[in-house]
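This report concerns only the one structure given below.
One protein chain is absent from this view; the other protein chains keep their places.
And now, chain A:
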Amino acid sequence: MTPLLSVRDLRVGFGSDPVANEVVRGVSFDLAAGQTLGIVGESGSGKSVTALSINRLVDFGGGRITSGSIMLQRADGTALDVTGANEHALRHVRGRDVGMIFQEPMTSLNPVHTIGAQIEEALRINRGLRGQAARNGALAMLDRVRIPDAKSRMGYYPHQLSGGMRQRVMIAMALASSPRLLIADEPTTALDVTVQAQIMALLAELRDETGMAMIFITHDIGLVAGIADRIMVMQSGLVVEQGDTATVLDTPQHDYTRHLLSAVPHFTAGRATRTDSPRTEDSDPVITVDDLVVRFSIGRGLFGSKGAVHAVDGVDFDLMPGETLGIVGESGSGKSTTARAVLDLNARKRGQITVRSSRSRRPIQMVFQDPFASLNPRLNVEALLAEPAIANGQHKDEALRERMKFLLNRVGLPEDALTRYPHQFSGGQRQRLCIARALMLNPEVVVLDEAVSALDVSVQAKVLDLLIDLQREFGLAYLFISHDMAVVERIAHRIAVMFAGQIVEIGAAQAVLSDPQHSYTKRLISAVPAVERRNQHFAIDTTQVPSLLRPVGYEPPKAQWRQAGPDHHVRLEAVS
């Protein structure tokens, strides 16, 4: 039997001389009907370009297929070589034969058309439905991707829906045309982990229902383990390894696959936590946060405030010297707001933040998420590193220059980096620069807000190792904010789980991750993909995060805590 899709020696280049600027350099694979292929690789590996070549969307991004063939079995039994097809033929391939969903649900839907109209359009073009039939079809699709109250959501615009909902709409739109192949390009990367689990569950279920084939592209090898029949690993435009999921994961042949499996943080439910806890009975915390409350009032105007968003509501924790407290939670849980409040970057409504410092006038420093946006592109490294010192009244003298060189060396950058500019560094190197900058004033606490989230997985591991080394060397305490449980597991001594502006569980990392007590922590941990969890079927769970908008003057009830272990506290849940 001929495969649904057969790619042979595919080469794709960009720019005015595509042969010289090849991004995909000879990729071959087959995909049978109903099969799922996972393509794994880091940014720049050519995995997305390979996928975009299958429906020739790569043409619109400035790419050109320079050689090779892509044979696609069409619904009528004929085979089409996509590489040589004209635009008219391709229009029928797109949507009808090959559906696609993309990474960014926030920007992938047209903001000026209702979601109903966007799904109807797919039905109209590819299935010939008109008027009421198209409307009914769109409604049925929304029901199928389990959008609650689908009938009224038909008239919604994309901006009125959450990220997870938008990704469901994307899936509904792609599946409305009943494609025989669905390409999913990092469909869950921009989503929270519990939402990711929901989308993965939905994709697996719809695939089984329709019998379509799927190409699932991701940088997260743990995620494909749960859904793919076969895995193809790509690096620098080449396929380094492909085979059955079990074979590739259990007996990887290529060094790079082994590296992805071993060096990259994978979640192990508390088995990889650190054991060097600096917390002792008689040490004093460097930071104590007591009843921190941050609110953003909204609708302020002529008629007074309509209420407030309770971003952070009664958060308590302390941080010992040399300790890492990981704050985990999903977007909107208040973890970044907490971090910013600790640095006084947010005005707080109330709460006490006590800092005991012995060695620095500026004991708390911060490293942000996006290393591209947090370095001024017009300043060279010397100016960037000197800035915190100058802002603190020091002069750019020989001692300062010595410290810059020392720190650059310490974070693994060459000394001659001083005269260079941020754009001359890679993402990982820039994040090292940000770390060096944060250490210029010899702080005792560094707040790391999603500091490794924007980095490629293998770079992530190296930066995490660097952070742990620096922590030991300089006795730093870290407040490490992340949505990524695998990363937090590697670096945190203690973990605080935040949900809806409150800490729901806090304690030793090992205890919290291996024996979660609060229902939210359990849900969060069970949603984290892992290499061991193969073809696991997630239950579809549509629990929504509660609204944080409260009326004026609302105060939450006092938290009740339960001790679950020597260093493990769980907030009691309201019985409803």
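Convention: a residue touches a chain if its C-beta (ideal position, glycine included) is under 8 Å from a C-beta of that chain, and two chains touch if they have at least 3 such contacts; residues count from 1.
The rule is short, and it goes like this: contacts and distances are computed from a predicted model.
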Chain not present in the shown complex, as UniProt names it (candidates "Deoxyribose-phosphate aldolase", "Acyl-protein synthetase, LuxE", "MaoC-like domain-containing protein" or "Glutathione ABC transporter permease"): "Glutathione ABC transporter permease"
Contact with the hidden chain (one of A:94, A:144 or A:494): A:94
Among A:102, A:216, A:317 or A:480, the residue in touch with the chain that has been omitted: A:102
Which of A:122, A:366 or A:447 contacts the chain that the document leaves out: A:122
Contacting the left-out chain in the complete assembly, out of A:77, A:111 or A:551: A:111
Residues in chain A touching the chain absent from view: 55, 57, 60-61, 87, 91-96, 99-100, 102, 104, 107-114, 121-122, 125-126, 157, 159-160, 170, 173-174, 177
